[in-house]
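Here's a slice of the assembly, chains where they normally sit.
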Amino acid sequence: MAPVPDLLALLPPPVMFFALGFAAGLLRADLSVPEALARALSIYLMVAIGLKGGAALASPGAAEGLWPALALGIGLSFLLPLPAFLFLRGALRIDRDTAAAISGHYGSVSVVTYAAAAGTLTTLGVAQEGFMPAILAAMETPAILTALLLARIGTGGSTGTGATSAQPRLNAGKLAHEVLLNGPVVLLLGSFLIGFLAGAPGRQQLAPFTEALFPGALCLFLLEMGLMAVRQLRAGGRGLSWGLVGFGIVMPLIGGAAGLLGAQAIGLSTGGVALMAVLSGSASYIAVPAAMRLALPRADAGVYVTLSVAVSFPFNILVGIPLWVKLAGG
Amino acid sequence: MHNRKRIEIVVERVRAEEVTSLLDRLGATGWTILPVLAGRGHQGVRQGGDLSGVLDNVVILCITSEAVTARVMEASDDLLGARPAIVSITDCTVLRADHF
């Protein structure tokens, strides 16, 4: 009764737990994960990713290729919202604020999608650049700026049409903080720096926490993400047209392809190429929603949260990661 | 036993600070914020617990004078503009008048 040999690589345990959570949600099973546990696990994953990446970067020669990769990641985060916005406005006729907010999510990245991909690579024994967590952190925010720009452009002409179309007063200071100092960026970069400074001895001391526990913690977290995806579909699904659902599937493919080609162009390793594709194809569900809620209060939070958490996240976990790993040659 | 107003506001957690600083500015001497598990309104069901926290609501409770209440009523529509909160007002009595 031995399981199919390659199953573990195609469908690693964390992904199966995502499916379990999703199925339990669909069947309305009486199962829930405490919110504090979900938040705790998400903090743990970011700290562990950061620490591991920083320690990897501290080893000799590990910084080679960092700058082009960084430039690529930041560039993709800045630019990917553009096609998203044009499509949402042009083809789906979504209102400007909501379209801008959605497009910001797809330029930015999802930490857990990254974590799941990194886990798959580890299982497959595919190496990757140590600096990838820094790329992950760097890609969180540029897309937010593009989204805000997209929301503002073109509203200049309509200021005369009255109070309803005017942008609400924006607390610029608060927004800047939200954009630059959002939780994931601070945690990832902070842990990355600490991991770098602590180096090999620090890594060894923290390994039981950051490395040995990682797959198990990811399983629990993806269980909750499966439950959350269904919860969001139920609460916010009515707001999603079929067009939007299609967008939530196609956009990760466009983003992922862009990341894949770019990473191959700058000569990243197989693992690096796969991760860059995964990052570009993923959509934020922590930092960007929080920033958009403050900056674009008239955008429909139900739509962008649901699209990101309940459509694109599952698609990336189930289809995106295996696809990019395969195409990268893993 | 002194007459006061009890203002109760349901609002998004991310906007709670805007509301409480409005209350502060308008002269309220205090307020209390309570957590919300779930709710329904014109925008449909709202269930907290997503990781970004943007779908969480809170209840803000403020016991204050008639004068402050009147100012809040005027101002709230303005401030809450884009995403209106649910505001209800009840008569109440309090023990120590000087406290409110």
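Should a chain be cited, it is by its letter among A and B, assigned in written order, with residues numbered from 1 in that chain.
Keep this in mind: a residue touches a chain if its C-beta (ideal position, glycine included) is under 8 Å from a C-beta of that chain, and two chains touch if they have at least 3 such contacts.
Remember, it's a predicted structure, so these values are computed and weren't measured experimentally.
Only one copy of each distinct protein chain is drawn here, but the full complex in this file has the composition A x3, B x3.
Throughout what follows, only the chains that are shown with their structure count from here on.
One simple way to say how far apart two chains are is to compare their mean CA positions; for subunit A and subunit B this gives 34 Å.
Residues 12, 14-15, 43-55, 81-83 of subunit B are the ones touching subunit A in the complex. On the subunit A side of its complex with subunit B, the touching residues are 35, 38-39, 42, 168, 228, 231-232, 234-236, 238-239, 285-290, 292-294, 297-298, 301-302, 305, 309.
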